[in-house]
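Every protein chain except one is present and positioned as in the full complex.
Here is chain A:
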Amino acid sequence: MANAHLRPAEPEPSLNRVDGRLKVTGAATYSAEYPFDNLAHAVLITSTIAKGRIANINAKPAEAAPGVLAVISHKNTPGVPAYPPVKQPAERAPIGTAFRVFYDELIYFSGQPVAMVVAQTLEQAQHAASLVEIDYQTETHQTDFVANRSTAAIAVNVQRNKTSPFQDYDRGDPDALPSAEVKLEATYTIPTQHHQPLEPHAIIAVWEADDKLTVYDKNQGVKSAQGNLAQAFKLPREQVKVNAQFIGGAFGSGIRVWPHTVAAVLAAKQVKRPVKLVLGRELMFTSVGYRPFTVQKIAMGATKTGILTAITHEGTGQTSAYEEHLERTILATRAMYACLNVSTRYRLLNLDVNTPTWMRGPGDATGMFALESALDELAFALQLDPLELRLRNHADADPERNLPWSAKSLKECYRIGAEEFGWKNRKPEPRSMQADGLLVGYGMASSLYGFHRHPSKAKAVMQADGSVVIQSATMDIGPGTGTAMTQIAARILGVSPKKIRFDLGDSSLPDAPGQNGSATIPSVGSAVHDACKALKNKLLILGASMPGSILSSAWPDEIVIKNGRIYPNAESRSSVLYTDILKYHKLPQVEMTEESKSGPERDQYSMYSFGCHFVEVHVSPVTGEVRVKRVVTCADVGKIINYKTARSQSIGGVVGGIGMALMEESVMDHRYGRYVTSDFASYHIPVHADIPQIEVFFVDQPDVHVNPIGAKGLGEIAIVGVAAAVANAVFHATGKRVRELPITVDKLV
């Protein structure tokens, strides 16, 4: 059972999830669940070869099957207006330039959509899809990272952009490494891993008119999806409406608009009916991105006393042949420790696969697996406690940008984590601790994640009955956005959370970023804060202007608002109700919209979330099975808005990290360029029995430099470093260093 202690004590009771009841009773409507009378169903047919061209499509038998409305392919697609009219092959485009669906006969990866059947019922569409005959002309494909590694290169889009952070980076003395007292070099490999949220990606596309499109689409950003679709179909933005109110998990798979979404929109256009498309589990492996296969080489130099003198970190990630996906893999290494001499290199390997995408803790979860494993190796080489080594190299200021941190309580995280975990009971020697015939290992790792805040708008409305509506086109892919925002609004307005409704997941609401990069609380939370503050001020002014108002002589700082009642000061027994103010002024409602964004502080401070994880594993010396026995995690993410949802985020991150460390791996048969792990029976994610007690702690100190609410992001840092902590614990238990995830039985016995 996941358990959590609150430290320091929870300042105020956490608001329960505002949509919890809707979710657990099934009343929440997810993308695939919107009812339409004349809904048609689409099924995708995908390529079984990894490279080549479609030689022939015979759709006749499918078209003749009962209920079939259309069989769409590059031969008869209504076409995406923004695609180049003169056929041209896809090139190494920057990430986000979506693959062109049903564009031509070229095949870029196994699993690529090549045709689609639309029928009256799902069953009819599925059956007809099995009747479509496709002949391919195959070409030699390359999907094997290891075999092709030597062809990796600096991304074309990095070469074009001299200020890209993925340019080769060198600071300090290049000779520091060769001349170091103690040296270490190791290569770490992360396999391809898939987000696989429980809710598959799904869309219902509805053309309301020839130039008006509405989609109910699982994604992580209604505004960016709106922009993408408007661009693709050459429509004015406001003619495209995107709705994604409830999301059953995403972890990054919904950050961009994928080909299947465009395909469903095309289908709806073709059959002139609303069309629903739900990806089957197997298509989830080739349609919505993944954490890319990545190989990293780390070299480290240190003094005998454990002071880091040099680090080089080279990372190579895989991408498709038609798009360049870049992620932060090597970036954390520049900021994490106080080391003068650091070099990083980042390379991409184009393979005949679909494009990867950001997956929880993108790049950092990958990079910190390597860096934090290497640090553990160094600690062992130096015969130094791994935590002590990290303390000795603690960066008191950002060594990359030479700026002070906006706030950093990493040492406090270490202290809390070590104490709660009982780190002092760790015997330094690997294989020295045992329990019940099992090898016991203690491991730890640090984590960090950059601070992201994007311009966001929120509208706050006070209604005549004293209820409040807050609106922003933000998202909730699971963390409980509406709950946290309601809590922020309730605190500022002095209104019971029960009287507040928070609207999100609709592109017609005020502008907000998509839910990614742990940016929602810092960005949208600030906008909600600002909008509510502005609304409160406006109401107070209106209140003070009422004849004989007790507010007219009140000091703004002394005003206390409780349950919609405004007291001029804490001692006062008389009060004014929000509702009185609206009534007096005969206003049906009062509203304020505010935009909130970062200012010059971004250039004055370096901003990160920090944290650490402590893990105990038990390993069977007989079978090699590893089970995580307990985890203590502690994060400094500024102010905690809602302890309960924050704790859930941390637990979820740790669970994801355990999966990453011990089981998640998408295995491809390179002879076919095709995955052999396309279901949940073979692509393993942790089940309950794999998840032990997880104790979550927060430092909970507002970071006064980042935004008005003092809160930083938590979603990603929760997973960053977990895999390293597990791997380090496995090393401590067994004396075996596994540098290739996942750590499975075959690697330990």
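Rule of thumb we're sticking to: contacts are C-beta pairs under 8 Å (C-beta built on N, C-alpha and C of every residue); 3 or more make two chains touch, one makes a residue touch a chain; residues count from 1.
Going forward, contacts and distances are computed from a predicted model.
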Report the protein name recorded by UniProt for the chain absent from the figure; options are "Cytochrome c2", "Xanthine dehydrogenase family protein subunit M", "Signal recognition particle receptor FtsY" or "Sarcosine oxidase subunit gamma".
-> "Xanthine dehydrogenase family protein subunit M"
Full-complex contact with the absent chain, from A:541, A:687 or A:704 | A:687
Out of A:24, A:146 or A:676, only one touches the absent chain, namely A:676
Sole residue of A:71, A:370 or A:663 that reaches the chain not shown, by the stated touch rule = A:663
Quick one: which of A:565, A:627 or A:737 touches the chain that's been left out?
-> A:627
The missing chain sits against chain A at residues 48, 110, 123, 126-127, 130, 282, 437, 622-625, 627, 662-663, 667, 669, 671-672, 674, 676-679, 681-682, 684, 686-690, 744-746, 749
